[in-house]
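Below is one structure, written out as structure tokens; comments come after it.
A protein chain is absent from this complex, but the other protein chains hold their places.
What follows is chain A.
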Amino acid sequence: MSTLLLTEDETMLQDAARGFLDGAAPVSHLRKLRDAGQTHDAKLWAEMAQMGWTGVLVPEEAGGSDMGHAAACVLAGELGKTLVTSPFISTAVIAATALRQVATDRARDALSAIAAGDAIYGLAVDEGRKHDPEGVELAARADGNGFRLTGTKGFVVDGGNADRLLVLAKTDAGLTLFDLPADREGITRTAQNMVDARDAATVQFDNVQATGDDVLGAVDDAMTVLKPALEAGQAALSAEMLGLSAGAFAMTVGYLKERKQFGVEIGRFQALQHRAAHLWSETEITLSAVRHAGRMLDEDPANATLAVSLAKARATQTAKLAVIEGVQMHGGIGMTDDFDMGFFMKRARVATEWLGDYGYHAAKVAAARGF
């Protein structure tokens, strides 16, 4: 196993990403999109493609930069720091990882489209309030050589802007994963306005036709393809949440040094100092878990479940603490919409629910540890 330090390449990637995003997508960028009622910036996405980010997990033969999961986590972390709105995780991480598991020409073409920035994917897995891939009810009924899909997906992240959808459906003897164009007949997408002002949709499937070619992997065996994809997404999302924590924390510590009450900087009060130090400790500890998850996905993906769930479990807790303390330590101004901290709090809540919350991942850790 490589070390838990960033490699030289990863450090360069991180610096380049930070430099670019500070200019192109600071938190004010999210605010502008929100105020304009938009959830996607096509120009930004095209630039991300140009820099090789959308192809971070796409093989070089398919036009990708193939930098690996640890690198994808580095990018997700930087995107998280300034709450960059983009379909990076659903497309460049989850869909790319799923497509890589199958060796068809069609999958290769889809990977090329992702690397080129020409395809946005939405992940249509969950149906209820909680992440539960095993509990899917949407049915794909056998119909001649193909299938007919009927049912409803909710919380389809990036589903509104998506060109294609990865759809998990129940088939005769198990679950099957489909890769469908989002505009196929019978699919209706409705924007689900979320607290974080990002793209999520409810997607209805009304007797939607799918062929055998639309199946990703094997019929009745979705998890061979989907499990690695979900784990890659969970790791990247953990990295995003840690980045978000770091972003919120930096604002908070900055404020502690600048805001004066009782004639001194509030950062002199030990009641705040110790809480800030505790919060920093939590971010440092979570960083290790996130790095580890990225390394495991690159080096031993078949055994990465524990590492990934550990990262997501820790990241949800750390992000929660970072945004709660972030608002609290800012006093009244932390509660205002004009100030950015609220954006961090909202994104943290959505990212917590997406792809499994603390309880979901804690249970996975417990199972892996033989509790």
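We adopt the following convention: a contact is a pair of C-beta atoms (placed from the backbone, for glycine too) under 8 Å apart; a residue touches a chain by one contact, two chains touch by 3 or more; residues count from 1.
Rule of thumb we're sticking to: contacts and distances are computed from a predicted model.
K.L.:
Choose one: "Sugar ABC transporter ATP-binding protein", "Sulfite oxidase-like oxidoreductase", "histidine kinase" or "Acyl-CoA dehydrogenase family protein". The correct choice is the protein name in UniProt for the chain not shown.
P.N.:
"Acyl-CoA dehydrogenase family protein"
K.L.:
Quick one: which of A:12, A:142, A:218 or A:285 touches the chain that's been left out?
P.N.:
Reading the full complex, the residue touching the unseen chain is A:285.
K.L.:
Residues of chain A in contact with the chain that isn't shown?
P.N.:
Touch set of chain A with respect to the missing chain: 3-5, 253, 256-257, 264-265, 267-268, 270, 273-274, 276-278, 280-281, 284-289, 291-292, 310, 313-314, 362-363, 365-366, 369-371.
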